[in-house]
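Left out: one protein chain. Kept in place: all the others.
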Amino acid sequence: MSSKQSEPSSYNLEVKGLTISRNEQPLLEDTDLSFNAGSITHLFGENGAGKTSLMRALAGLLPLDSGQILWNQIKNTHPESNFNQDLLFLAHNLAMKHELSIAENLQFYSILRGRKSSLEELSKVAAELQIENLLERHFSDLSAGQQHKVALCRLVLETVKLWVLDEPFVNLDAKTRDWLSAKMMHFAKEGGVVIFTSHQAIEGLKIHQRISLSHSEEEAA
Amino acid sequence: MFLTLLKRELMLARRNWVAVLIPLFFFVIVVSLFPFAVSPEAEFLQQIAAGVVWVAALLAVLLSLDLFYRGDFQDGSLEQLLIMASPIQVALSKVTAHWLVTGLPLVLISPLLAGLMHLNYAPNGAVEMNHTPIMMLSLLLGTPTMCLLGAIGMSLSLAASRNGMLVAVMILPLYVPILIFGSSVITASLANSGYNAQIAILAAILLFALVLTPYTTGKALKVAVS
Amino acid sequence: MASFSKTAGRWFHQLGSPKWFYQKSVKWLPWLWISCLALFAFGLYYSLWASPVDYQQGNSVRIMYIHVPTAVLSMVAYLAMAVCAVIGMVWKMKMSFMAMRALAPIGAAFTLICLFTGSLWGIPTWGTWWEWDARMTSELVLLFLYLGFIALHSSFSDRTKADNAAAILAIVGAINIPIIYGSVKWWNTLHQAYSVTKKGAIDPQMQTPLFIMIAAFYVLFIILVIIRLRLEIMNREAKAKWLQQEVGLGQESNAGANG
Partner (left out) sequence: MNWQEFFSMGDHGLYVWWSYGLTLLTILLLLLLFNVYRRKLLVKIKMQQQEQSLKARVVKTENVSG
């Protein structure tokens, strides 16, 4: 794990009166959620239930129809709030450039995060995920599984306080799944907030909160 | 932060350098089509040189916009950039990269086209006047504005549709002022009358765009990603 | 002051609800139609019959009574679109985005009318149907701005994104209009020593019909915007319960106003 954080962070994420819609279709109405420091939340729900939209709303990408998101009691869009620096958002598309090599991609993101990760750190995490000999290869030459692993390296290389991960466990082999669960629990122990979506429960991962999103069939009020 | 973003953009541009050179070929080809279409006489070409070079530069800049915005939008890195860096910095880094990689080369190869279009033609006996530096100056002031305005159009149409024509339809009307003043600089210098006013206005429009556009492009990128 | 801001606030809030607007506008439309037709009857009588003939251009000057009002309205419509865009983005009012979308086709139609009346006016006065005159060229660029707006707004699948993106374009366009008009005017004087169409002081006798016609076109413009806005409400609130009753109601009683 990168440099040990001096004291565990105590930031928590609160969501008040959240209303989000997709294509004029209201997905969530006036919802209150809270994710306290050091918690892991599993967001569960069928496809199209609005999981991704909620994750994008939490990441500050999707504009909210109403309600607000407080990170450490400060509104996430507030100039002083360092929500954007503390947030690591991983989506389905892995946000890696195909023309660049793995090292370049990861280096770029860590520089953007503020601290250029050294080569040892890079190769250490790559070794944990058995992709250490691919560091110089172009991102486009990798298989889907390997590309996913490269995206997961960012979790280790960047010092953040909030993980918002959309379907991180999808098409991962068992070994990587355990590695990710361990990293999540370690990150939570350090006071970090983890929010992830997945179709099925992940055994071996101790979660603190489960949120399930489902359509209910009865007539809307 | 801005420099990291810029370095990345330039690294990406260097990686697919072929796609980056295409707008320059386009610029040269479009300009050299006119002598076929109109007539090769120097006298005549000189008259239309200013307008042809400017319109070709406009289209070349529009053509190359796609390269800097579409890729990031599709593979999701635009989202990451907008989260980690402020939208204004993202917009500025993309515009600067676009100008350095396409705008500036247009200015640098424009003397070649000045020759093709007999810009410095002087009927025998008349004093030989060199108008190329003026043309380069007008393009130097014009191309950044094209990149800035093009950035707005591109980021607005990113989430709209894939075809590049939409950007052109939206943004070309906004290019009218710089086209008017840009090409009139060269026509004024051809008639060796004063062109400082036009240069000043071009520079004013550039500063105006430099102040307003990054914020707007940032907003448009946020909309595209939402 | 408090009461004023309260009523203004209530009014502003009410205007923001599509339901209130949809129901209220049915009552306004008949009155607007009546005043519009009255103004036009009055205006046409004056402009076609009772106003003097221009000593130079003869009767063709009568085209001005359409050309000028539509030119004014084409500009007003675009600026109104920009204002709606700003309101929509700042206060996130869906209603103002709907108004913005409703204004676009009508503004484009008025620009088109202004262009072809200008051309028809140009044939006797300029000798050709198109002359790169400062005003006509600016109207042409304005038409391109409208088409760009409509093209952008309709190429989105997600309507909220369409609104936000088109709103930004409307604002950017509105900021650029003075620059475009100024540069076209400068460019025109550069290439044409004399100003072709005589736009000097209008003979006072012509001013009254012109003002009446401008008023008539304004009312017509408001009617068209209301009709198109009602359609936009129907389009966007199709699922709303109140609209389904409203439409059901509208069918049987066959309300007089068309739209």
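The chains carry the letters A, B and C, assigned in the order they are written, with residues numbered from 1 in each.
Basically, a contact is a pair of C-beta atoms (placed from the backbone, for glycine too) under 8 Å apart; a residue touches a chain by one contact, two chains touch by 3 or more.
All figures in this text were calculated on a predicted structure; none of them were measured in a lab.
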{"item": "Touched by the hidden chain, restricted to displayed chains", "value": "A, C"}
{"item": "Residue of C:R135, C:H153 or C:R228 touching the missing chain in the full complex", "value": "C:R228"}
{"item": "Sole contact to the chain not displayed, among C:L32, C:V83, C:L120 or C:I222", "value": "C:L120"}
{"item": "Hidden partner chain, touching residue among A:L13, A:L28 or A:A95", "value": "A:L28"}
{"item": "Residue numbers in subunit C that touch the chain omitted from display", "value": "44, 48-49, 53, 57-60, 62-63, 66-67, 70, 105-106, 109, 112-113, 116-117, 120-121, 123-124, 220, 224, 227-228, 231, 234-235, 238-239, 243-244, 247, 251, 258-259"}
{"item": "For subunit A, residues in touch with the removed chain", "value": "25-29, 31, 33, 49-50, 206-221"}
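Just so it is clear, only the chains that are shown with their structure count from here on.
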{"item": "Of all other chains, the one whose Cα centre sits farthest from subunit C", "value": "A"}
{"item": "Whole-Å gap between the CA centroids of subunit A and subunit C", "value": "48"}
{"item": "Two or more partner chains touched - positions in subunit B", "value": "226"}
{"item": "Sites on subunit C at which at least two other chains make contact", "value": "158, 160"}
{"item": "In the complex, subunit B residues that touch subunit C", "value": "152, 156-157, 159-161, 166, 169-174, 176-177, 180-181, 184, 201, 205, 208, 212, 216, 219-220, 223-224, 226"}
{"item": "List of subunit C residues in touch with subunit B within their complex", "value": "141, 144-145, 147-149, 151-152, 155-156, 158, 160-162, 164-165, 168-169, 171-173, 175-176, 179-180, 182-184, 186-187, 190"}
{"item": "Of subunit A, residues touching subunit B in the complex", "value": "56, 59-63, 84-85, 87, 89, 91-100, 104, 108-109, 111-113"}
